[in-house]
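One chain of protein is taken out of this complex; the other chains stay put.
Showing chain A:
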Amino acid sequence: MIQKQEIIEQLKEIIKPYVNDKLALNSLTETTDFINDLKINSANLVDVVLDIEEKYNIVIDNESMERMVNVQAAIEIIETKVGEKN
């Protein structure tokens, strides 16, 4: 089982290239919204999803992706999909 804090740190690395506001990135928490708080443009949200798939070697289906607009949802989806693998 990966720790939540560990996932948050890994997520920060993944989304870094798509965020201009480095201050917002540093203060990232579970409740951070990818679009409203980090201003990630919606096309780059696809890149975030693909990067997560590659990093954790998981497949994120469209229904899961639909919910993935904030850090908390991303963590839940990663935990679930990684759990399903084992």
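We adopt the following convention: a residue touches a chain if its C-beta (ideal position, glycine included) is under 8 Å from a C-beta of that chain, and two chains touch if they have at least 3 such contacts; residues count from 1.
Basically, contacts and distances are computed from a predicted model.
One chain of the assembly is not displayed; among "Electron transfer flavoprotein subunit alpha", "ABC-2 type transport system ATP-binding protein", "4'-phosphopantetheinyl transferase superfamily protein" or "Amino acid/amide ABC transporter membrane protein 2 (HAAT family)", its UniProt protein name is "4'-phosphopantetheinyl transferase superfamily protein". Remark: the omitted chain is touched by one listed residue; of A:8, A:25, A:69 or A:82 this is A:69. Counting over the whole complex, chain A has residues 36, 41-47, 49-50, 53, 62-63, 65-69 touching the chain that is not drawn.
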